[in-house]
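Everything below concerns the one structure shown next.
Complex shown without one protein chain; remaining protein chains in place.
Presenting chain A:
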Amino acid sequence: MKKRATLGFEESKAVFGLLRAEQRPLEEIVSDFNSFFSHGRQFIPCFSISILLQDKKMLSSTQRLIAFAILQQAYSSQKPSANPFISLLINAACDVEAEKYERALILQLLQLFGSDGSSGGKELLKQSAADYIKSFDPSVHAFPQHEQLQQQYADKVHPERYNSPLKDSSVRNVVADPDVPCGFDVNSSEFDVQPGANPKLGSGDRDETVLGLLSNLALEGLGPHWKRPIPPRLPVQDDELVWLNPVDNHELLWDDGMCVDTSRGAAVRDLIAKALKGPLAPAQQEQVLLELANDPKLVYHCGLTPRKLPELVENNPLIAVEVLTKLINSPEIAEYFTVLVNMDMSLHSMEVVNRLTTAVELPSEFIHMYITNCISSCENIKDKYMQNRLVRLVCVFLQSLIRNNIINVKDLFIEVQAFCIEFSRIREAAALFRLLKSLE
């Protein structure tokens, strides 16, 4: 439950009852109060009482005395400076307009802070409020100055509880709004309720007001108000409301692959396995190509893996091209390309790449890397004859790539130009060089 900042009905009644007990000893009233409000809960009733005290007419003289006693005694176990109402007590003690007995009582109460349960203090609290007023002798009391009391009891002002300025500067949220006929004196006692008499216009019962205030005074006073606009509701968004359309009845699929003839593609698997070892006979090659063409998914089941690709390229480049073309959309194609780039340069690998470039769109990084490999292979080869052969091949390959717009010459210009110059003795290199120049 929410912690209420006001007194409940029962609590208000209890507090009011205590305030009216002018014949009971103060001691008893205070102990009743403490038993009713556990420690830590006493602030709210004390606060309400303190508000009531601020309007001098609101409480009768005995009620005021009881109220002050409660305010002081509720916090008697702590240092005077820890009492939240200490300044109210001090101010009241120094209020020259107040009744002397009231000031005297407060002074005596304040002295109780110092005297730790001494007999003098006990004596004071054994009296009832009515008795105190009756036996009051103004001559025995001296009234010290405000500063003196301030120094004595509230020198170490306890740090203010954190609060916002909106609340700090709050004022009492009670305004007197006397409802009396025009021209009459509000303070006139004729408007008090006369027992037995008919209530007349403008009359009111003070006790009722006290009780009402007790139960309605909130801790917080009235502060300046901040306008906090509630944010607007977001207008309905364009596709926010759900528009319904009939959907497809996506049905569950029977798995057709159950117990099927798994010999699907067995022949091709066998042939591919053979193709890794050596060139296939033309008829066998034809068969592989035909079966792959007939069943586009067969390529995924023909037993080829990236690791085995180099063997296939060397022995049966045409089949390799066919397989790679069909795998171009598979998630594994990158792996195949990596293997292809890194295998030893040869006529067959170059042919495979060349045919692939015309058949499918290859990633340009792949082509560039492949060309770089080609060029460095040419440079590193020892055998002059083989070198010439390879250079001629690379030149033809590059010309083909350039003419077919497979590569953008600019990307590789320097590299290729250097290659042409190095091997300018070879006719194809010179031709490639001229081609490059013509494109410049």
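Here are a few things to note about the model shown:
Here, contacts are C-beta pairs under 8 Å (C-beta built on N, C-alpha and C of every residue); 3 or more make two chains touch, one makes a residue touch a chain; residues count from 1.
Throughout what follows, contacts and distances are computed from a predicted model.
Candidate names were "CCR4-NOT transcription complex subunit 10", "Ribosomal RNA-processing protein 43", "Putative ribonuclease P protein subunit p40 isoform X2" or "Proteasome subunit beta", and the UniProt protein name of the unshown chain is "CCR4-NOT transcription complex subunit 10". The chain that is not drawn here is touched, among residues A:358, A:376 or A:424, by A:358.
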